[in-house]
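Only a part of the assembly is drawn; its chains keep their places, and the rest are absent.
In order of appearance the chains are A and B, and numbering begins at 1 in each one.
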Amino acid sequence: MSNLLSFFIPKEKKFFSMFEKASLNLVDISKLLVEMVKTSSIEERKRLRNEIENLEHVGDSITHDILNQLSLSFITPFDREDIHQLAVVLDDIADYINGVSSRIIIYKIEPSDITPEVVKLAELILRCTEELHIAVEQLRDLRNVEKINEAYVRINSIENHADDIFDMAIGKLFDEEKDPIKLIKMKELYATLETATDKAEDAADIIKSIQVKNA
Amino acid sequence: MSNLLSFFIPKEKKFFSMFEKASLNLVDISKLLVEMVKTSSIEERKRLRNEIENLEHVGDSITHDILNQLSLSFITPFDREDIHQLAVVLDDIADYINGVSSRIIIYKIEPSDITPEVVKLAELILRCTEELHIAVEQLRDLRNVEKINEAYVRINSIENHADDIFDMAIGKLFDEEKDPIKLIKMKELYATLETATDKAEDAADIIKSIQVKNA
């Protein structure tokens, strides 16, 4: 029934470009985060933190636009709930990336405290968002089962890798850091980085499930 | 099809009043929490903590009633899943508020350790639950798009404000608190307060999405 209808009525194409804007924004934010954890200039860091915050607000308004469009659309390219959920989880990813950068500033984490594991995790977040952007682009034509599956598998494997890095970093932290307050700061920084990759996996799960339902 | 049916069959109205009971209960619990963080009397605190715990149990049984009614109802005013989800998230909010009050007692946080930020966050939780109650009341007539939207926007803005207060409080905590165990306690207290506002935002998201699907 709904298949017949959707055959005759042009679908709301706007969602695709809005989601692509959201996922591309995540790639941009992630690039800034990688820059931020690599720079040793305090000035540059603050500038990057502000840029990340700005892009997080850009993400907020994209999310808002998607949800607004949803309330105005009679026909949607896939389930209303899935559009809602995907918008929310992409927003979450931006929140966690922003959370990493704001914690670096709020906790006054020195450039010299940035470990190779922090840099690695930031790079894995960037790779996750790049794969996520590929997956989001496939939403326009859900018959691309292969491409979505590949991105899905890669995001899962990046997330597993991030888990391993996280475990190792935490092990090292508890072995070496004797200052409990510094330990708390770094532990939370690692956890926020790792949660960003978890949320990327959640987003991949939603896209996969949209594809499964609409294949 | 389901629209035609629902035109002739009277809807299960019971859910509306049960949800209103749940959201009103949240307003009551939040008021007690604000009182609790403002009092300097140890006796009064314990009394308030017990009252909060009692209302949390009241909330549990409202949740139980909603889920029970759901299993007995053939026709529901909106999607079964949404009723389920909304019941669960309202329950979560009560859990986190109760979590704040129980941590104050379990961690033996002195009245003198209660910062202006703790009080502010408790007040923001109260404002969130008041707005949530307004949104829940609109479920009876989902054509009130304006009112739901207004509550939705306000809850989001309160939650953003809570995020800022949280960040500032955490910054100050790491700057000033030299006792790591006290720092851990306060950090967790702030995080629990802030999560309560997050959950209120999740509840607003669900209500918004119910309205979107049923508009």
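Assume contacts are C-beta pairs under 8 Å (C-beta built on N, C-alpha and C of every residue); 3 or more make two chains touch, one makes a residue touch a chain.
Values in this document were obtained by computation on a predicted structure and should not be read as measured data.
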- Query: Assuming the 2 chains shown are copies of one sequence, what number of copies does the full assembly in this structure comprise?
  - Reply: 3
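Note that only the chains that are shown with their structure count from here on.
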- Message: Just the number, please: Cα centre separation of subunit A and subunit B in whole Å.
- Response: 26
- Note on the structure: subunit A contacts subunit B in the complex at 67, 70-71, 80-81, 84, 88, 102, 106-108, 180-181, 184-185
- Message: Which stretch or stretches of subunit B touch subunit A in the complex?
- Response: 145, 167, 170-171, 174-175, 178, 180, 183-184, 187, 205, 208-209, 211-213, 215
